[in-house]
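As you look at this complex, bear in mind that one protein chain is not there, while each of the others sits in place.
On to chain A.
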Amino acid sequence: MKKKMIFSDFFKNNGVVMGCLLIGLVSFWLIFLIILPQLSMLDYSFRFNLPPAEVGGPKDVYTLSNYEHLIYGSDTTHQTYNTVDLKVFVRTIIAAMLVTIFNIFLCYPLAYFLGQSKGSGFVRLLVVLLIIPYWINEILRAFALRIIFGDSGLLNEALMFLHLTSEPIDFIRQDIALYAGLGYAYILLMLFPMYNVIESLDRNQIEAARDMGASWMRIHRRIVIPHAKPGIVSGATMVFMLSAGALAAPQILGGPSSLWFTQLVYQWFNDSLNWQQGAAYAIVLLASTIIIVLTVMKIFKVNMGDIGK
């Protein structure tokens, strides 16, 4: 009943032609650009990697072997685990979570400041300054960070000049450059949803709480954060999903010994030309991140609808 109302209102507001066009475009986007390609990847992930001649032949049957490979490796007896790939998987998920948490703590004060000093010219300038670096392409930004974090990069030079260290620190091998790069790559996706919700907070509520004697800590805990929760979760969702699925930053900023799970996927597709195996790995990553996001939303009592606000 309620759904029906939404649709009739939608057509009333937009007209039949425009309404059909909008629905058509959204459906095209969803079906042809998202659902069908993902379904074909899902299909791939359950098939053997066969030579072209045998595709569609009697050997082309569904199998779980691609998924088994992630868990048990090439050992078909299932005696040992594929510790290398599983470690990379767990590390990727945990590191993406840490990057997300780090971004939350970094962006919250900034978003609060931006959101509460409404519309002043200075704030608009700050926002523009935050956006402009993102005009530069992702790979270039990653290489720039690599230079900054390099042995004789800006950061090491500065640290040594200030006598904070005598030897250059190997930021790349210790993955500091990688985390910084991932954090930096998606930080605006955290900042802007937070900024938007905090900007919509009525300043009088903060003053009312202050008038009743609340400390700044309590004002944030009881008033600002509950209000900003949808924005925080929506930003966190995007940063987590994109960090876990990032490729450029790990490729360029990752240490020689550390792999990101997406790099494994990339290797299966590109180096081993085993799309079926790559698809299985990608599906596992996708499903895990979705489950994690839904769980976190459940824990923090945020609905899907809140995120869209």
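Please note the rule applied: a residue touches a chain if its C-beta (ideal position, glycine included) is under 8 Å from a C-beta of that chain, and two chains touch if they have at least 3 such contacts; residues count from 1.
Here is the rule we go by: contacts and distances are computed from a predicted model.
> For the chain that's not shown, choose its UniProt protein name out of "RNA polymerase sigma factor", "dihydrouracil dehydrogenase (NAD(+))", "Spermidine/putrescine transport system ATP-binding protein" or "Sulfate adenylyltransferase subunit 2".
Matching "RNA polymerase sigma factor", "dihydrouracil dehydrogenase (NAD(+))", "Spermidine/putrescine transport system ATP-binding protein" or "Sulfate adenylyltransferase subunit 2" to the record, the invisible chain is "Spermidine/putrescine transport system ATP-binding protein".
> Using the touch definition from the top, which of A:Glu167, A:Asp211 or A:Asp271 touches the missing chain?
Final answer for the missing-chain contact: A:Asp211.
> Of A:Leu145, A:Ile198 or A:Ile223, which sits in contact with the chain we cannot see?
A:Ile223
> For chain A, which positions touch the chain that isn't shown here?
202, 204-205, 207-215, 218, 222-223, 226-227
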